[in-house]
Structures are given as structure tokens and as C-alpha cells.
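As you look at this complex, bear in mind that one protein chain is not there, while each of the others sits in place.
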Amino acid sequence: MKAAATGYVRANDLAHAIALLANARGDTRLIAGGQSLVASMNLRLTGEIQLIDIGRVKELQDVVDGGDTLRIGALTRHADLATNPLIVAHAPLLAQASPLIAHAAIRNRGTLGGSLAHADPAAELPACVRALDATLLACGPRGERRIAADAFFRGLFETDLAGDEVLTGVEVRKRRAGDRDVILELARRSGDYAIVGIAAARRQGLHRVAFFGVGDIPVLARDAMTALDQGDIEAAVAALAADLDPPHDIQGSSSYRRHVAGVLLRRASAAMQEMGDE
Amino acid sequence: MTIDFGNPDRPNSYIGRSVPRPNAPRLVEGRGRYVDDIVLPRMLHVAFVRSPHAHARIDGIDAGAALAAAGVRRVFTGEDLREVCTPWVAVLAHLKGLKSAPQHAIAVDRACWVGEAVAAVVADSRAAAEDGAALVDVDYTPLPAVTDMRSALAPDTPVIHPELGDNLAFRRLHEAGDVEGAMASAHKVIKARFKTGRHTGVCLEPRSILADYNRAERTLTVHHSTQAPHMMQTVFAQHLDLPEGKVRVICGDVGGSFGIKVHVYPDEVATAAISRVMGRPIKFIADRVESFSTDIHARDHEIDGTIAVDETGRILAIDIDDWTAIGPYSVYPRTSAIEGNQVVNLCGGPYDFQNYRAQTTVVFQNKTPTCQYRAVGHPIAAAVTEGLVDFAAEALGMDPVEIRRRNLIADDAYPFTAPTNMRFEGLSHHASLDRLLEIMDYEGLRRDQAEARERGVVRGIGIASFIELTNPSPFMYGIGGARISAQDGCTVRMDPDGSIVALSGVTEQGQGTESMLAQVVAEGVGVPIGQVKVITGDTQVTPYGGGTWASRGAGIGGEAALQAGLALRRSILEVAGAMLQAAPDTLDIRDAVVVDMASGGERLPLAEIGRIVYFRGDTLPRDLPRELVQTRHYITSEYPFAFTNGVQASYVEVDPDTGFIRLLKHWCVEDCGRVINPQLVDEQIRGGIVQGIGGALYEECIYDPDGQLVNASMAEYLVPMASEMPDMQIAHVETPTRESTLGAKGAGEAGTAGAPAAVMNAINDALRPLGARVTEMPFTPERILRALGTVAGD
Partner (left out) sequence: MNEVFSALVDVTLNVNGEAVSARVPAERHLIDFLRLDLGLTGSHVGCEHGVCGACTLRVNGDIVRGCLMLVVQADGAEIWTIEGISDTDGMRDLQDAFVARNALQCGFCTPGMLFAADDLLAQGGVPGREEIREHLSGNYCRCTGYEAIVDAVETVARGRAQ
């Protein structure tokens, strides 16, 4: 179908974007890569909207080495996650996630910020930032705000971002020697949304495991994490019964999802064991 | 003259060679001309208001707000269009008992499936038309929807068309021999229930039509993405009350069709009717979302199959009970009963046995209408047959190849009439199986499978024999009263410089029709292939023909082209004979030069003959015929169908933890008679196999109980993409048909016919040691795990 938009303006910089957003009347959306937004517009799911294009806002583009942390600008494209040397070195989970996201043509436009703000529970990056215990950075008329990934995802396509805030970037703690990252997913075809996926990060022996495709938001499997910390994979798989309550849809039943979540947990754990020391 | 097909060094030998397609270079440059690429002066666009209900009365339509919207020019309802367009009823006399209700171009009074058009908005652009359509206010009273196949005939299920009495569209029972007796005395009787998913074609170019009624000339010109332009010419003429001579249908480049585009769609007829009323070009391009609910669906079947075998593994009887759910209307003009009818006609096809019983029950539903889609009924019949044969082999502890050896019709048993009453002129089941086992290295694969099992890797090999009907005679549709042409024609003409133009009634949708015709004509006339231009898809220009369907292009269209080319050769040689003072039968044409037949010595270039005939006719004998243009039409007469045969194999790996299937490799040996262009045939088979794999593993139109199609998007209706598909090795056996000079049967659908059966058998071969079996397609990972007992399901 043909998209409908009542108006368009391009933001020159972050302050301009925030001012435009604050002053806008009616249903107004920020557009960056547009890979999710334009698809929704084409399906006429968005109604009468006007667009603020933040795709060229310089402040959102940089990846900055902050010593112990890495600050990744919201406009970092999915393609860049796999090639930016800082991300590859210090946040490899994101680099590993990149090739799983859709296809090259989508990755050339889609952005980290866009994916996180869209908050599709079947997407890779929201689960990754939970696994990384990242901090999301937002900016609005009231200034900057730091939001823990665990607090960011509120519901289906719903985040903690206020209507007048712009997601400006993500801050992750750099990995250190001995840390492990694994992302695995089950999708019927390469590039499809995952039926179930797992993003796992081990930091100084402690695990953070976030599943995607199992609920309205990426789910941190806390009991399973505890068991993994104790080195008990069987207990971790069993703990998923309490951690996860997956939905039933045309892609899979709850039982199927619960079962394969366990399979993925085993495979992720085995993968982390197999990774060499360094 | 006869062509010595066996001699590859014969002159002008194009038949049997893999020459590149003449239309490919423009397509790789983006210079195709698909309907949506065409812009005509004063052209408007139509978008349809479609029912959101599976079944509802239309109480009123208020187009006020729509008409006030920017760019909107007109709004039409079903009542408006019925004044200029008559309804149709899709039945065929030879399908006894088939009944259906009249269907209008736009629904009148009642919408009967989600997506059925209830109004049309005409505007300056598609976007404006969509905006307008969103503003049309339709008052519906929802009615109960009939959406369950098995209860469609139950007494308390509402009848969709009360005047028809019940929801039974068609039922046919066929019996041969004594099935009950055979079952009673059998060594083993095996039953299974199979399900095939409801599919849709997902042609990448959606349905497209640009209808242009010229009021001054009272002519209708339709640019149409269709397989059968002459049939559509007849349909538009009949239903819009125009003489056929005033209707022209043109097919340019068509972006895939697979049978989806050979049917009459109400919204396309509505587009033509709107143009008739408005006197302006009207363009309708179905977008992807509406394609899912308005393109025809197919293959929604549940089949209970039973096979009886003796101790030696000989098949004693096969009993089939097929149920299929169509839409609320039989689709025009080929009807929605053919698919079920084919299941009855095709089960057990490759095998030599006497006792057969098969019934199909075709029921109406408030879902998208269904009709013929690539390999119509064959994938279902082959899956059921080959599945039962494998289960019989399992029950006997016999190798699946061995049981087939014991039952496939012998290669020297022809002509042969099957217990289905299907007549086979000449097939090669055993030779094909031999070749398959050779190219796949069957023993080697069994060793690989065993070795993998020792490592805990679960692999399976599946074999599927099949028959495939091609080159249909009027026995398929014509005898039922449908204006569907089983004959076809070709005009071949020589222009002054020796250029050859061939006009054919069969059409191109990418399979290589134009290349095939160029090869046949080049060889028939005796010219280099670069000198032949082929024109198809224009009813004003080509002989009246049937278009492309049921794999008839090469067998029927190609034969007409060959006959016409040979006839032109004779005409040219008659003139040449007069010019050279030689008997025409001592002359031949090779590489566009008239030569001495015996010595090959060159006598006269065609260009010289052209010059004389067209510009110096005064130098030729007065009564010499000098028509350098010949038309021939061809129709099959001996056999209702030219059956082909093939056998496929699939090697799969099953992940028992996730249920995911990996297709390791696929093989197909196909006997389609004379192969005109090996590369094109192989590629058609490959494309067909992948389409069949789609049905086996991925594709399924999912309806909820209210008749809503819940997965109507490219993200949720899963079609095969490159990463998951295997490499496919293709080989051929050639058993030409003696019905025609060319000897070609058809090949376009064979890949799709046998692939689901081969994949199913491979999966079951893999799962057998784990005690599991699957028979319900598509074989999703979840269905695999449920069969294994790993997952119970909600």
C-alpha cells in the first residue's frame, strides 16, 4: 500500500530535533533509517503522521571510546555494528548480532537507536542491550537521561522514552579478558525474525541471558542466570520454566518456544565454554 | 520433411540445444515492460474497497466522503457495474454435479470472503485511490462464516448459497476392480491421513491490468499480466457485450504466473468494465497485501489413503478419500473442482495395480476462492501415493526402491490404461529410476546416512515417482463447454531480407516460450536463430490460441510452430525451385541459404528470394504460389493428455532438538519427451522443485475460525529464499510422443509435482528410527517435534 504522511521536516541537530518534537502538534514520529517505520507506513498501520527526520543529526552518529565504556550513537547502522573496530573489539555481542538482522539492504539503513526505540520483542538488539546491562541515553527538553536497559522496555513496542525524548545512544561497559558473548536464534529463513533467540553475556564469571521472541519484551532469565553462574546447565534449563512464559502464535506454540529456548540455552552455554581463553 | 532429431550435426539444429533466451538481455538491463511500467494518456488508477468480513450482507455503501477526497474521480459499486458487466458461473458440463452461484465483478448484496471487492475507487494515483477507499463507508451485517472443511456439509452448518441447497460444490467417486475384496485378502493394509496446506502463488509481479476502452472506436485494449490472452479476449467480449474483434488483449512481460494468472478475477474484469464506462485507461495493480487474499489459493486438502499389499510387496489396492475446501464460488472458467478431480485421476499413477477407489468431495467455504496452481492436484496425489508406498515398504521391512521396482509400470507395457482410466502412451518409470539411483549414488547415500547416524546426526533419503499431465486436449475443458482453447496456432512469415517473424498463440512468463519457439522455427525454416523474431501475447496479431497452462507451450505451441516453419520452408522452396529451374524436393534451406539437398552446394540466399517475391514478382511464373507466410494450428487427437513421468529424491538432515530440516540435496530425473532447450527445461524443473519444497516445508495460508487470513504478508506467509534451498541435480530420459513431429511433452510443472512427496519421504526416512512420522504439510519444526513427542502442543 502507499504510505501516508501529512508533513516532513529535517532536524539540523539534536537541539533542533528536540525543539521540533516538543512543539509538534498531532501524531509526530522521528524517522532515522525508517526500516520499521516506513514498513508500518506502507501497511497503513500508522495513520496520519508527520515526520521529523533525524537521520543526519551529527550528535547521534559517533562511536566514542570512553575508557571503561563505549558510547555508541543512536544512528549507528546495523551494518556498522559489524564493522566498526571499537564495537567489534569492545562490544562483540552487537557485532555478532548484526549479520542476524534481516538482510544487507536493511542493515545499510536500519539503526541501533531505531531498533531499540521500536522495541520489537522478536528483534536481536533489544535483547542484546539487556544482556549487556547497557545504559540507554535519552535527551529531551528536560535534558539528558540515563535509562538502564532493564528499565527501558516496558511492553509490546513500548519503551520508557517520553514522547518528547530522543534516544541518543547506548553506553556499554567494555568486555574484558575472559568475558564471553553469544547470540543464537532460530528463524525459519535467514534474516527472518527469530522464533526464539538468546543473547548471552558472561562478565567476570557472571551471566546475563536475555531471550527474544518469548514475550512482549526481551526477557532476562534470572533464575537460569543464577544456575549458570553456579555452573549447572541442567538447573538453568529447568529454571526456564519459571523464567519464561512464551506466547503462542502462528510461528510457534508456547510449548515449542519453551522447549527450544532450553535447546538454545544449552547451545549458548556450550559455545561459551568452547571459546578460547583470552 | 522429417527431422532427424537423433543427429546432433544435422543442419539448422536448434532443437535440443541450450541457446540463451532472446528476451533475457533486456530483462537483465531492467528493460522489461510489465503492465505497471505502462503509462497511457489520461490514465486513472483503481483501488478496491474490500470486505473485512468472511461473510456479510452489504446493507449500504456511502461514497460521499471518498468522492470529496483529493484526486478521486468516481466510485463504483456492484450495482453500478452489473449494468455493464454480466456475472458468470464457473461450472463444466463434464464435471457432473458441479454447481456454483453467479459471481459478479464487484459483489452485489453480499460479500463472501475477506478481501472480496465491494466497491471500486477511481483516482489520479494509486495513493489517492487508497485514500479514497479508506473513506468509503460500507454498512455490513455480518453473517455466519463457513470455515471448517469437514463440517461444511453438516446439517447445522449454514449454507452459503441457499439456492444451491448445500455447500457441496462437487463430488466424484471413481471405482475400478474390487477394492474391498483386495483389502480383505491383503497381507498388509496401511492407512494414513495426509494434509496439504492451503497455498497461494506469490508471483513477484502482482496481478496487473491496464484496460483502455476507446469510446471513439468502441474498442477495448487490455494490457494484462495473464497467461491466456485469447481466453481473456473472449471473456471481456462476452461479459462486456463487445464483439471479440473489438477486444485486444496484450501481454508484455509477465513477472511470473504459475497458473495464478490464468483465471478470471472479478477485480480485473471490474477494471475493464470501469474503463468501458469511463472511456479512459484504468490501471489496477494488486498490492502484496491484497494479493494474499485475492489471488487464487490452492491445495487445501485432507486425504485419507489406504494401500493394500501382498507378501511380495505388490500393490493390490489403493483407496483414497479426498476432501478439499474451496472458496464461496467456483473460479471462472476452469472451475475449482479440477484440482480434486485430478487427485482422483492421479493417485497411484506410476503403478501397475487393478483395484482403485477414489472420491473427492469439494466444499464451499467463506475463504479466498481456489483454482489451478502449478501442477494442479499432482503434488497432493504424488505425496499421498508415494507416502503410502513408503509406509507399505516400512510395514514389509522392504527398501523403498525395491517396492517401487516391483510395482512401477514396466517400461515396455505401453500403451497402458491405469485403473484411474488415464491412458499413457509411453513412460519410462524404470529407466528414470535407474538413472536417478545412478546420479544420486543411492548406495553411497545410504552409507552416508548410516555413518551420520552413528555420530548422532539424523538424515533421511526420500524417493518419489510421479506422473504429470501435459499437452491437454479439449477433454480437459472444452468438452465441458468452456471457451478454453486446447489447440494452438503459429504464423511464420519471411520478410524481404530473409528475416523470419513467428506469431504464436502460446505465451511467455519467463519459462522460455519465446526461445523455444525461436529454436523450433529456426530449425523448421532453416535459418540462424538470430534471424527469427517471435511475437506472442497479442490477440490482434497472433493466431487464436490457448496461451500457457498445463505445460502445453512446447508440446502444442511448439508443434504448431514447427509445422508452420516447415510449411514456410516448402513455400520458399517452391519459389526457389521456380527461380532455379529445379524440383523443390532437390533443394533445402540451411542457414538462410537455399542449397542443393544432396551436395549442400549453395544456390540462392533467402534475401534474394525475398527481393524477387516482394519487388520483382513480374519475373515469376504467373500461377506460382508465392505466399511467404504460413499458418498452422495443432491439436492433440490420440490422447486426452500427454502424460510424462519422473522420479525425484531428497536428502535431508533433521535437527531432533529444534525440528529444523536442512535440505542437503535434491535430484530429479524427468522424461518430458523431446527436450527442445535442455537448460530451460532444467531451470523450469529446478524452479518447480523449489516451489514444491515451499509447500512441503513453509507455505500455508492460515485462517482463523472467522475466516480471517491471519498471515497475509511476506513476513508471515513463508516462501522459499536462497539460503535454505538445496542444489538440485537434474537428468533426463527422453520418450518422445508419437502424436506430433516434435515429440515434445511438457515439463513446466514436473518439479512441483514430485518435490513435496520426495521431501516428506526423506523426513519420514530420517524419523523412522526415532519412531515418528509426519503427514501434515507444511512440515514446520514444531510439527516435527510433535511427531517426535518432544513437544505436546498447547
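Order of writing sets the chain letters: A and B. Residues in each chain are counted from 1.
By our rule, a contact is a pair of C-beta atoms (placed from the backbone, for glycine too) under 8 Å apart; a residue touches a chain by one contact, two chains touch by 3 or more.
No experiment lies behind these values; they were computed from the predicted model shown.
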Contacting the left-out chain in the complete assembly, out of A:L14, A:V38, A:V88 or A:A271: A:V38
Touching residue (missing chain; options A:K2, A:R145, A:R203 or A:R266): A:K2
Per the touch definition above, residue among B:F170, B:Y213, B:F258 or B:F660 touching the missing chain: B:F258
Hidden partner chain, touching residue among A:A104, A:L206, A:A241 or A:A270: A:A104
Those residues of chain B which, in the complete complex, touch the missing chain: 20-21, 23-25, 27-32, 34, 36-37, 39, 125, 127, 201-206, 253-258, 287-288, 509-512, 679-680, 683-684, 686-691, 713-715, 719-723, 725, 727-728, 751
For chain A, the residues touching the chain missing from this view: 1-10, 20, 23-26, 31, 34-35, 38-39, 41-43, 50-51, 53, 55, 79, 102-106, 108-109, 189-191
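The rule we apply is simple: only the chains that are shown with their structure count from here on.
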Intercentroid distance (Cα basis), chain B paired with chain A, Å: 44
Complex interface listing, chain A residues touching chain B: 1-2, 4, 43-44, 186, 188-193, 195, 248, 250, 252-256, 259-260, 263
Chain B residues touching chain A - in the complex, by the definition given at the top: 125-127, 130-131, 134, 287, 289, 657-660, 698, 702, 710-711, 713, 715-716, 718, 720-721, 723-724, 780-782, 785, 790-794
